[in-house]
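One chain of protein is taken out of this complex; the other chains stay put.
As written, the chains take the letters A and B, and residue 1 is the first residue of each chain.
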Amino acid sequence: MDERFGLALVGQSAIQKIFPNHWSFLLGELALYSFVVLVGTGIYLSLFFNANTGETTYAGSYQPLQGVRMSNAYASALDISFETKAGLLTRQVHHWAALIFIGAIVVHLARVFFTGAFRRPRELNWVVGITLFLLAIVNGFAGYSLLDDQLSGTGLRIGYSVLISIPVVGTWLASLIFGGEFPGTDIIPRLFVAHVLIVPLLIMVLIAIHLAILVKHKHAHFPGAGATDNNVVGERLWPTYTFKAAGLFFLVFAVEVALGGFAQVNPIWLYGPFAPQNVSSASQPDWYMGWLEGALRLMPPWETRIAGFTIPNPFWAGVVPPGVLFGLLYAWPWIEARFTKDHAEHHVLDRPRDRPVRTALGVGVLTMASVLGFAGSDDVLAVAFNLSINGLVWTFRVLLFVGPLITGAIAYKVCLELQRRDGPLVDPVLVAQASSNGEGGGGSPGKVPPSPEPAEPVPADP
Amino acid sequence: MAEGSVPPPRRQRGERFPAALLALAVLAAIGFAVTYLVTSNNTQLMGLFASLGLLAIGAGMIVWAKRYMTPPHPEVEPRGRLASTEDEVEAFTADFEVGEFEMERRGLLTKLLGAAIAATGLAALVPFLSLGPKPGESFKKTKWTNGKYVVNEQNERVHTNQVGTNAVLTVFPENEVGNALSQALLIGLRPNELQVVPGRETWTPDNVAGFSKVCTHAGCPVGLYQAQLGYLICPCHQSTFNVYNACEPIFGPAATPLPQLPMAVDTEGYLLSTGDFSDPPGPGFWDQDRPG
Partner (left out) sequence: MGERRKVALFVALAIGATGALLVVRGPAEAGQSGGQGDPSGTAGPGATATQSSTGSNRGAADGALVEGGRQLFLTSCVSCHGVDGFGGPDGPNIQTAGEAGADFMLRTGRMPMAAPSPQPPTKPPAYNDEQIRQLVAYVATLGNGPAIPEIDTSRGSVQKGSQLYLSNCAACHNSAAVGGAISYGRYAPSLQQTAAQQVGEAPRVGPGEMPTFDARAISPSELNDIATYVEYLRKPPNPGGANLGYTGPVAEGFVALLIGLGILVLVIRWITRESGAGSVKEAHGKVPVPAPHVKTARDAHPATTVGEAEANG
């Protein structure tokens, strides 16, 4: 083979690739390996699932639904759960892996944000990552909406209402996606194609791009241990990193299988088949949609009417917030560079404490999303803690704006305090290195950097 | 951390733990297969063996890597440069300009090529209109018409005496059971409990009122009825409507009242509608107030 492709040279350069050794650099890998688990379990499930809304009479072994008319989709999901051997295990592993997948994406995203890993030259990879995050959410929603149980139908009904709330094109969009009015018979097969083909394919292509850019750029790394903007310090791909990464894959798989085996997730048999007139209390989406559910719940009853046209309430709560959040996320590398005037290439990461403004901002946004997420569970919280749901709604409405200010301010103060405490610990060798390497850029001497990292004057931060 | 000079006995001792883990993985894999073949779909037992096996492989590999593969100090690789040199850029530009020159010289062809590709691309999008019909009247009109009988979920006509005081019943137009936008909720009220909206005096025969069951916020069925307070609540986003005040919203995100169903009774006391809802039911949209 080597004679045909010259693999030895390629191989040698590949196995010499250096991976910096910090736990937070493995967060993205948690997402990657969860995706692998999702694809594997998903293929197994797709062999048994029947994405068809035609009616059938359930004749499986779950007693309370025997003889009940339901869609083929729901019946086949029940059969996967009760008749197919290892079907329920696989279904549950798939669901847990999806919940962990998006969770890992969020913490990975947070790591990249707080350490400034999105700065030049990595802006484009940040954009790819945000798109992956978006696609993961879309595919998660499509996945649990496929099963045509009462809970998934309720979610689709809300999704449809949010769609038609979009000005001008809303009803067109909804009609094209659902093949007419809600619920119709087209949405389940279409979601299936999106869930098992279109979106996963996009995700795979984008993951490939994400990793290709990563290889080209090489890893960013934390300051210290001789790390500079001109080198990578860490462990080799082969064998050290390969063994650790492969081992991590098995451990990710193990945790997800353990949850799938011992924690019941999405017990669709309890929810019953979807009927548009039925609904259950405590109808929540999966966690990554919770913040949107919360926004819908907290929105005051405002509906805008302009010149005989209506902008309905769900638009303000269900379309604008995700639009603003993702718009800001996409543009963030350029927004921040505009404020810091720092357009230089960076391979040494910021420590969050050294960028107090950015850190405070990120903490504030995470607080806001969390408040919305809890607001999306307000009826469950009301029952659990014996509270008034109306009181909770008002509390969350206030917290939504006050909470981020408080946590942001605390984060800012903590950053400054940590900086101060770092002072005496500075290693003279590192300081010498940092100064001799020439910092990335814009190191105007407004204030003496309290730590050895290349740092702009603090107040000039975004 | 094994240096190259670590004496052999010690290393063998260090091997025992990862070796045991990997052996455990083999046993767990067998256990999983046997569980599948022997038990009748025991999710917990299969999950136990599978997770144990995966855990053992993963832990075994990592322990191995941590004990024997970690170099004593970090390795360093130069980053190289990302940007091209000026020479490289110039060489590329020169090569590229050969083609660019040809395109500039035949400006008409270049523009037409662009137009052709754009038009073809746009035309390829048109077939996606097949995905769904043009949104129309169906967003505003339901199956309730003058003289349509009110039926329950079994498509049986509903008599007013089936809806006693404080009772609720989900109903549809006859032969339209399950129609998402037409569903309505009948509520049995006490005399004079309902503040009648002018023009709707005759809509509640025998104190049975009918309202759309589709929340005007996000379309969930408004299924919770608080009989003492006369509140209808949507379990999805907690929009609360005061039934006694013609289902005006009093809490939550819903901004408009639930439309009321005009009803009458036939000679035997069975309920029928005398027309469509007082307003288009369900959540709002851009041109909901526009005719046609």
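Throughout what follows, contacts are C-beta pairs under 8 Å (C-beta built on N, C-alpha and C of every residue); 3 or more make two chains touch, one makes a residue touch a chain.
Since the structure is predicted, the reported quantities are computational estimates derived from the model, not experimental observations.
K.L.:
Out of A:Phe5, A:Phe262, A:Trp302 or A:Phe401, point to the residue that touches the absent chain in the complete complex.
P.N.:
From the options A:Phe5, A:Phe262, A:Trp302 or A:Phe401, the contact with the absent chain belongs to A:Phe262.
K.L.:
Which of B:Leu22, B:Leu131, B:Val168 or B:Ala264 touches the chain that is not shown?
P.N.:
Residue touching the chain left out of view: B:Val168.
K.L.:
Among A:Ala225, A:Val320, A:Ala344 or A:Leu400, choose the residue that contacts the chain missing from this document, as touch is defined above.
P.N.:
That would be A:Ala225, which touches the missing chain.
K.L.:
Just the residue numbers, please: which parts of subunit B touch the chain that's not shown?
P.N.:
Listed in rising order, the touching residues are 1-4, 41, 43-44, 47, 62, 64, 66-81, 153, 159, 161-170, 188, 221, 223-229, 231, 233, 235, 238, 240, 251.
K.L.:
In the whole complex, what residues of subunit A lie against the chain that is missing from view?
P.N.:
13, 16-18, 20-23, 25-27, 29-30, 63-68, 81-82, 88, 92, 95-96, 99-100, 103-104, 107, 150-151, 221-227, 231, 233-236, 239-240, 244, 247-248, 251-252, 255-256, 259, 261-267, 270-272, 275, 277-287, 290, 373, 377-380, 382-391, 422, 425-427, 429-430, 452
Assume only the chains that are shown with their structure count from here on.
K.L.:
Need the CA-centroid distance for the pair subunit A / subunit B, whole Å please.
P.N.:
16
K.L.:
Which positions of subunit B touch subunit A when the two form their complex?
P.N.:
Touching subunit A from subunit B are residues 36, 40-41, 43-44, 46-48, 50-55, 57-62, 64-66, 69-71, 74-79, 82, 128-129, 131-135, 138-139, 153, 170, 172, 178-181, 183, 213, 217-221, 223-224, 235-239, 249, 251-256, 282-290.
K.L.:
Which positions of subunit A touch subunit B when the two form their complex?
P.N.:
Touch list, subunit A to subunit B: 16-18, 21, 82, 84-89, 92-93, 121, 154, 157-158, 160-162, 164-168, 170-172, 174-183, 186, 216-218, 225-226, 229-236, 239-240, 243-244, 246-255, 257-258, 260-262, 275-283, 293, 296-303, 305, 308-314, 317-318, 345, 347, 378-379, 389-390, 393.
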